[in-house]
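My questions all concern the structure below.
Incomplete set of chains, arranged as in the complex.
The first chain written gets the first letter, and so on, giving A, B and C; residue counts start at 1 in each chain.
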Amino acid sequence: MDPERLQALLEAVREDRTSIADALQKLRELPFRTLEFAHVDTHRHLRTGFPEVVFGERKTPEQIADILAELAKGGSTALATRVSPEAAALVTARLPAARYLPVPRALVVGPMPAPDRGRGLIAIVSAGTADIPVAEEAALTAELAGNRVHRLFDVGVAGLHRLLAHRAEIEKAEVIVVVAGMEGALPSVVAGLLARPVIAVPTSVGYGANLGGFAALLSMLNSCAAGIAVVNIDNGFGAGQMAAMLNRKRDL
Amino acid sequence: MDPERLQALLEAVREDRTSIADALQKLRELPFRTLEFAHVDTHRHLRTGFPEVVFGERKTPEQIADILAELAKGGSTALATRVSPEAAALVTARLPAARYLPVPRALVVGPMPAPDRGRGLIAIVSAGTADIPVAEEAALTAELAGNRVHRLFDVGVAGLHRLLAHRAEIEKAEVIVVVAGMEGALPSVVAGLLARPVIAVPTSVGYGANLGGFAALLSMLNSCAAGIAVVNIDNGFGAGQMAAMLNRKRDL
Amino acid sequence: MDPERLQALLEAVREDRTSIADALQKLRELPFRTLEFAHVDTHRHLRTGFPEVVFGERKTPEQIADILAELAKGGSTALATRVSPEAAALVTARLPAARYLPVPRALVVGPMPAPDRGRGLIAIVSAGTADIPVAEEAALTAELAGNRVHRLFDVGVAGLHRLLAHRAEIEKAEVIVVVAGMEGALPSVVAGLLARPVIAVPTSVGYGANLGGFAALLSMLNSCAAGIAVVNIDNGFGAGQMAAMLNRKRDL
């Protein structure tokens, strides 16, 4: 429709039904979206390499189901994060096409894309067992954006040897997502040992003076190691998205 | 230049040197500012009812003088806030047209506008002597935007009768700016007594648990009185600007 | 009664039953409210343009019902905010005249006033779906105070074109209430694009380092755009009240 309006205006110019001065004025007054933002939005999927996602908190199961159904129209893949098992049961009752993944607490509709959009591998490393849900949310997000993911979980201070045992493979990754709660030291250690950029994800795992994840967040922001940037506490989705954008082939 | 490019494009359409499809494509790619933001900026002065202002902190006296000189070209009025007396002396040596107002710590270049742009009066009420610089910054800002200002300073808990003695005049105001440090209770009291909206300005005046003004800020945000909104700590300029926008005649 | 006491005293003076010195002394000792605060309170409704409201949190359904019934006597309109659906069901069972609005989580008793008390329009813009309850609380509050309200919801970074598409109408508003959680950037963007004053409402929507809405609150307080003032986190009611006071015709 908006392109139609534009086209009609240009035709009127060509056919001299509209003066150039009038056309200029009309162009200035055209709704903003017509010219610039509109195709941005229609191309949002291409821009970021990732379809719309539904943030499941503070939404009813009905809302989640309806938005997922809308997003998944025409065979697209859609994702809802932070969905409790109870809500997921209600959503899948209403939208049987939705699959629930209990560890990352996510609902997916539509096919998993082929892992062919990334330049290389995305490694996802996590510290403790309790950090796995956040790490899996990051992994799922990256996979849904068409990436190949290498998971290495339960690599705490006592498990550092496991990281080193898999060092060769992980150093092949374009970017390493490191997920840790408690004191949040793992990203610093990984960045100190491996020559790859690190997206650090603090988690709220811990207690007492962990301040709901702020202790880990501050630790990561203040890291003295080179090549670390940080996302929000428990934000596995954001880390997966950032990793996908960093890994994305430029010609896509 | 940009309108020229647009005009050239339209002429090419009219003269059939460019297909409509090509023209549509070119319109999509035109720099954003051409169509929308550009004239916004040239009309910024009219939009907000206030000229550009120089935030003086973290700038050298040379930078302040040069920006003020640029802004004041063609007889406009320009303002620099948060200028220390030492910096002001260096600025005025370089730009003799600048006048320094030591209480609000501001430099002004150009004439003071007539107080004819507001629907009504702006009242500025402050609690303690130490809050006066912030209150005067608000007053100066409002006056530079063409408003009539009524000042009522030193109205603390012990001076509440002064507020009430001037009640009739202050209730005539379109909006009341209330400036207070310490426990920041004055805006709540003013809003409880007078039937006018209040822009509350917390100041960093105080010590100990005042947290650099956060105690007053929190007090104002949590006020149980009706009709209070808050600006940043010590932000007399922002309060004056908000008051000027609220008081501004719609036909300007 | 109190006017009676005053009148009796003055009659005693006229009839010389009381010396002037005694009368002076008695006047000093009269209860405060007799002279000053009393009519303030009886006129509270007129002063602020808004009837009493019941803050529903920490109150039992019985208390809410009884206070609403009292406030709504004589055909007045009364509002209770922050009422859960469960509590609302109990209140409406006890007070059938109360209507529950589930989105803003509010109970209303009495007629909706005509939208004839404002100088102009109040625009209410919100960022995400989860911010809508707070935005609707603001809208309802403004409408109950006799204002015409224009709602524009779901205007986040990706939906900025919608704001611009409705730009002409929104710029007609006397004041714009902007509701946003997460990073709280929307009020800055709105104030940068549109030449109208903004009342910014941070919400607690978000997670991790959003600090229950403090991230958005700080973002709004530190905005570098002109013409923003802020209310408490999730305080849709306060924003609606402030907007109503700012929009109120002076002859009311």
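Simple rule for what comes next: a contact is a pair of C-beta atoms (placed from the backbone, for glycine too) under 8 Å apart; a residue touches a chain by one contact, two chains touch by 3 or more.
If you're wondering where the values come from, they're calculated on a predicted model, not measured in any experiment.
Engineer: Count every copy of the one sequence in the whole complex, not only the 3 placed here.
Structural biologist: If we count all chains in the complex, we get 8 identical copies.
FYI, only the chains that are shown with their structure count from here on.
Engineer: Look at both sides of the chain A and chain C contact and report whether the same residue positions are involved, with over half shared, or different ones.
Structural biologist: Result for this pair: different.
Engineer: Look at all chain centres (mean of CA atoms) and spot the one farthest from the centre of chain B.
Structural biologist: A
Engineer: Just how far, in Å, is the C-alpha centre of chain C from the one of chain B?
Structural biologist: Here the centre of chain C sits 25 Å away from the centre of chain B.
Engineer: Can you compute the centre-to-centre distance for chain A and chain C, using the mean CA position of each chain? Integer Å is fine.
Structural biologist: Taking the mean C-alpha position of each chain, the two centres sit 38 Å apart.
Engineer: Hey, what residues on chain A touch two or more of the other chains?
Structural biologist: 32, 36
Engineer: Taking the complex as given, what residues does chain B use to touch chain C?
Structural biologist: 36, 40, 46-48, 50, 120, 164, 175, 193, 195-197, 199, 217, 221-222, 226-233, 238-239, 241-242, 245-246, 250
Engineer: Mind pulling up the chain A residues that touch chain B in the complex?
Structural biologist: Chain A residues touching chain B: 3, 6-7, 10-11, 13-14, 16, 20, 23-24, 27-28, 30, 32, 35-36, 39.
Engineer: Residue numbers of chain A touching chain C in their complex, please.
Structural biologist: It is residues 31-33, 36-38, 40-41, 44, 55, 57-59, 63, 82, 202, 204, 212-214, 217, 232-235 of chain A that touch chain C.
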